[in-house]
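Below: the structure, in structure tokens.
All protein chains but one are shown in place.
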Amino acid sequence: MRKLLVAFLMTACVALPGVAQAKPKILFMPGVADPFYFTMEKGIKAKAAELGAELTVAEYPKAWGPEHQVPILQATVARQKYDLLLIAPTSTDALKAPLKAIYGKGVEIITVDTFIGDGDYSKKSDYSFPLSYIGSDNELGGKQMAVHLAKLVGEKGKVFCEATNPDASSVQGRVKGFKEGIAQFPNMQVVGVEWCLDVQQKAQEQTLAALQKDKDIVGIFGTNVFSAQGSYQAVVNAGLTGAVKIASWDATKDLIGALKKGQVDLVLAQKPAEMGSLAVEWGVKYLKDKKHVKVPKKVIPGFEFFTRDNVDDPAMQKFIYQ
Amino acid sequence: MVNARANEIASGRSRLGAFLGGRWILAFLVIETVYFCFTAQGFAHPNSAQILLFYGVEIFLLAVAELFVIVTGGIDLSVGYVLGFASIIATKVINGLAEAGLPPLAALLAGAAATLLVGLIPGLVNGWLVAYLDVPPFIATLSMLGVCHGVSELVIHGVYAMGLPPLAAEVGSGHLLYWVRGGGFSFFTRPEVERGTEVFELVPGIVVLAAIVIGVLAFVLSRTRFGRHVYAIGGNRDAAIRAGIPVRRRLLGVYALSSLLASLAGLVYALKYVSGKADAGAGSLLDAIAAVMIGGASMFGGSGTVGRTLAGCLVIAVLELGLRMSGTPTFDKYILVGAILVLAVIVERYLQQDRK
Partner (left out) sequence: MHTAHPGRPGGFLASPAGRALARNWAACFLLIMLVVFSLTGRNFLSIVNFQNVVHLQTLPLLLAAAETFVIVTGGIDLSIGFVAGLASVTAATLMQRLAAAGMPAGWVILLGAVGALVLSLLPGLVNGLVITRFKVPPFIATLGMWGIANGVALKLCEGFPVAGLPEQLPRLGNGYVLYVLPGSFFSLFDKPESFSDARVRELWRLVPYSLPFVLVLLGALAFVLRRGRFGRHTYAIGGSMDAAIRAGIDVDRHLMGTYVLSSALAGLAGVFNVFQTGIGNYTTFSSMYELFAVAAVVIGGASLSGGKGRISGSAVGVLVLAFMENGLAISGVVPFYRYIAVGVLLVVAVVIDKLFPDLF
């Protein structure tokens, strides 16, 4: 069986030399196994198929961190020569050296969702070799969430932040941005930040405890899928739906459904599919004509905010993670 | 006639069983390595062994740490977060010293020493609780897990421990030998080359360091009095007491050693990934214990060797790497790893049974 397959492949390789040589080989190295990256993969797959590129998706790391991601990266890169690597680096420092070595082998690199160094690849540094950083500005998003949430609660009162993993730079960015955003409102206060470590059950427990401690909390910011789901469920559990406004980062079907039901009040959708798609598009464009194509060093697709007003809008549906 | 034939088969099986017996895990390791050489793209290349060893160092160290504890009939759940704690201490101290003006090498050495010293503390506390206050090891080390986690997060205060001097990265990722295709050899330092030139790295420094440490520990466990006492305590604690073994002191030593190894692993992490993280070792705990079990140790103590534990580590590592390089989709890989490991142990038990 194996011999037949090999023979067939060899024939195919001989028969289609022109096409086989032109197909760019893309490798996607996600950050962690969660809905955001699964959605990004779909965007990448679609664009790669459209442009006729060969896509390999590396194993999804079990948890966030270079110790999970780098071994997978090195193992996958050793399989064959890739032309383009799309990676969501799980550490700004730890990934510099491995990526530099991969770049040294002739692979073009685009970082998606997160970055190495400080994300500015335009200035001279030891991390300026990637083509581009296509991702979210987590701090800005956190600030925007704060402003939106403040408006929802009438710009006064106590708010609580249910975060997930303190060792993930993206989450820290969102929390930082949120705190700075709330600080702009003199009548508002962030009463606490809790870390559920991606465990929805913990998010529920922590939110309930926070609601118990400060009975006058009027708003909650859940910084990712699991924290948001856990906190809105806690509020529903406590019977406080409506009295406490919930802002959620990441837009899964459940959170959108909760928005429609009135259990969640604000949903921020990042654009993982678009990030992935843009990365493929720019990457392939560059590979086809390295001399003349200038890839922008930073592309921030921005966010979409779902509220009860626009949740049924057909134009918004494509931003839901599914 | 039927009986004779059955006997022949049975004795053939038990001869095979007798031959493989305790060496099945090694045999399985060879089998899976060979299998992946044929089926996994890029696996049959010296680089794969390097990836395996280089990225597996932390788990090897943690597994040996767990081995010592498990042999005494205990368990150490804190090693993962001791690793994280040590990685943060290492990063902070080395950074601090380098910024204070110390030459990088001195900062590195002093930082390493400080990390290992501080890293003894969790182990001493664990050992004291288990040996002198009779706290069940599960609870004592679970508590230490939480304490290390909390202290780690408080030390870094939400800002990552990073920014180590370049020398740290060189040591962490340094290899003994570099060979440039078409060029020459280079010892210890990575040659600067043009983009596109192939550079072969051989023998990572930290793997050599870990090998030496583990080798020494293997000797300690199998040939020294300390090692004999460790086995005795695990085999039958009361008998050990009656035999005059200073059980409490030994237990203290075992848990301190475990913590020390975890800190060494944390130091290695800091050098390899030029940063420190509180949960750096969180994912490695289960793998480390699994390696010890697959290597044949009993959860109740008294048995297990360093060699077998390393074999257990390698079995898991080769399986993971092989499946990765076969392009197995992530979810399928989780299923396959679980199923194959259990199957491997099933065969081992089957062979060992026949020997009786």
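A and B are the chain letters, set down in written order, and residue numbers restart from 1 in every chain.
Note that a residue touches a chain if its C-beta (ideal position, glycine included) is under 8 Å from a C-beta of that chain, and two chains touch if they have at least 3 such contacts.
This structure is a prediction, so every number in the text was calculated from the model and none was measured.
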Interface partners of the hidden chain - shown chains only, full complex considered: A, B
Touching residue (missing chain; options A:Leu51, A:Leu152, A:Ala238 or A:Ile300): A:Ala238
Among A:Ala97, A:Leu131, A:Val171 or A:Leu197, residue touching the chain not depicted: A:Leu197
Hidden-chain contact residue, picked from the options A:Ala210, A:Val299 or A:Met316: A:Ala210
Candidates B:Leu52, B:Leu129 or B:Val207 - the one touching the absent chain: B:Leu129
Touch residues of subunit B, complete complex, unshown partner: 75, 77, 129, 133-136, 138-140, 142-147, 149-151, 153-154, 282-283, 286, 289-290, 293-294, 298-300, 330-339, 341-342, 345-346, 349-350, 353
Where the unshown chain meets subunit A, residue by residue: 33-35, 38, 62-63, 165, 192-195, 197-201, 204-206, 208-210, 212-213, 215, 225-226, 229, 233, 236-243, 252-254, 257, 321-322
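Just so we're on the same page, only the chains that are shown with their structure count from here on.
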Inter-chain centre distance, subunit A versus subunit B - centres from mean C-alpha coordinates, in Å: 32
Of subunit A, residues touching subunit B in the complex: 33, 56-60, 62-63, 65-68, 70-72, 74-76, 78-80, 91-94, 96-97, 103-106, 165-167, 169, 172
Subunit B - residues contacting subunit A, complex: 40-42, 45, 47-48, 51, 55, 58, 153, 158, 160, 162-164, 169, 173, 193, 195-199, 269, 272-275, 277-284, 321, 324-325, 327-330, 333
